[in-house]
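A single protein chain has been removed from this complex, and every other one stays in its place.
We call the chains A and B, going by the order they appear; numbering starts again at 1 in every chain.
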Amino acid sequence: MISSGQARLVAREEAALKWMSVSRVVKETLDTYTIYLKPKAGERFSFKPGQFNMLYAFGVGEVPISISGDPEDRDNVAHTIRAVGAVTNSLTRLREGGRVGVRGPFGRGWPMEEAMGKDIVIVAGGIGLAPLRPVVYQLISKRQDYGKVFILYGARTPNDLLYKKELKSWKGRMDMDVLVTVDKGDETWKGNVGVVTMLFDYVKLDPDNTYAFVCGPEIMMRFTVINLKNKGLPDDKIFLSMERNMKCGIGICGHCQFGPYFVCKDGPVFRYTQVKNFFGRHEF
Amino acid sequence: MSEEKVDILTMLRDHPFMRDLPEKYVQQIAEFSSLVRFKSGQKVFSEGEVHMKFYLIVYSLVALYSEVPSKGELRFETVRGGEVLGWSSLVKPFTKTASARVVEPTLAIAIDSNKLLEMMERDHELGYYIFNKLVQIVASRLKAVRFQLLDIYASLKRGKSESD
Partner (left out) sequence: MSGKERPLLINAQDFDGLLSSLKKLGYTTYGPTVRDGAVIYDVVDSANDLPIGIGDVQGPGSYRLRRREDGALFGYVVGPHSWKRFLHPPTVKLYTISSNGKILASVENANQKMAFLGVRPCELQAIRILDKVLLEGEYPDPVYAARRKDVFLLAVNCVEPGENCFCASMGTGPEAKEGFDLCLTELLRPEGHSFLVKVGTEKGKELISSVPHRQANDDEIELASKLLALSRERMKKKIEINGLKDLLYRNLEHPHWDEVAKRCLACGNCTMVCPTCFCTTVSEATDLFLKHAERWRRWDTCFSREFSYIHGGPIRYSISARYRHWLMHKMATWVDQFGTPGCVGCGRCITWCPVGIDITEEVKQIGKRDGEVKVKVE
């Protein structure tokens, strides 16, 4: 029984709205920007790969955006934002010195600890590479803690690829396999053309020793899961980052209800076994 | 046997498309196969033409594309080492459904499709093997095309939401 006197009033620090200022803006594609935010003087920001922040544009509103920067860089908080609505349009118009309200970090991220010592295959589609970039940063800085690393990345066209500079430098590394493909190529594109799942033909995964981290549009994740299972990966080694409407980020507004979960606090990263009964189900 | 023939025989045996084919067939096919080297930028064949060569790619990258007015070459698929190019030379009406352009210097085994078809006609065991393999390839491309058709990265309808 809950007696009425037991109410806890302590709000956790990350749940409070605070300002950060824009330190750098990188245009990634025609409509997608990476905004680097600086915490207030004397403050630093830590997060786990796969977590997100609620970003607030003054007078417009708030949206959940995954953190796309280096977890070790605690002075620059990166968010890769695609301008698709009022708030994201407003956020992507910000330039150096601009102010953004931040609540977070929220949610469960990728199983970086559980996957230690194992091979990791990262499968990303479109802007889905954003919540996975912190994973890559961490894998590079703690390279000896993990086995083989594969990055399979697909986007619509060469112009839609994020982080072109990083992709190039990751490709140059001998200690990971980076494969990129686009759905539609042009005359200047020197790489693979085809859907991201096609890239599975070009890598050899060890199904008993591999963790898969997947993020992209839901359909892309569905096809990816099928391919991973065909490769023999067990369901409990497959992780997906889900997207649902969110208003609060802290599990009280109900918008991101997904089966018995709130995507904001039980996810956004889920083990496939947690969601397989609902994942991909029509209008669920 | 010339040195090139020996090379071709080895490469044929190693190529995933031929891997389970009985040795007698591999040797016969080698008789009407040749090695071809393509430079990057080279066109292998054009949409609409009849090009009776079936290529087993040994290494590197060839793009399939359609010429789209005002957009140039729209590349929708690439094939690389271990894959095949030109399946339509083995299936009526033999006309190419896309053009092929070499992206990176490429080595391929070119099989004379007319001769292969004759051989398949004479020997249905071989015919079954080749068509079985072809169907797998065509099916996986069909799946990929369906996935591509969904155009998943572009499902944007602007102005529908008040807040995001």
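Keep in mind that, in the parts below, a contact is a pair of C-beta atoms (placed from the backbone, for glycine too) under 8 Å apart; a residue touches a chain by one contact, two chains touch by 3 or more.
Computed from a prediction, not measured in an experiment: that's the story for all the values here.
Can you work out which residue in A:Gly42, A:Gly59 or A:Gly172 touches the chain that's missing from view?
With A:Gly42, A:Gly59 or A:Gly172 as choices, the missing chain is touched by A:Gly59.
Could you tell which one of A:Phe45, A:Tyr153 or A:Tyr261 touches the chain left off the display?
In the full complex, the listed residue that touches the missing chain is A:Tyr261.
Please give every residue of subunit A in contact with the chain that is not shown.
Touching the missing chain: residues 1-5, 7-12, 15-19, 58-62, 82, 84-85, 88, 99, 101, 243-245, 247-248, 250-255, 257, 259-262, 265, 277, 281-284.
Just so it is clear, only the chains that are shown with their structure count from here on.
Considering the complex alone, what residue numbers of subunit A touch subunit B?
61-63, 84-88, 125-127, 155-156, 160, 181, 183-187, 189-195, 197-198, 201-202, 216-217, 219-220, 223, 245
Taking the touch rule as given, give the residues of subunit B at its contact with subunit A in the complex, in rising order.
By the definition above, subunit B touches subunit A via 61, 63-65, 71-78, 80, 83, 103-104, 144, 147-148, 150-156, 158, 161-164.
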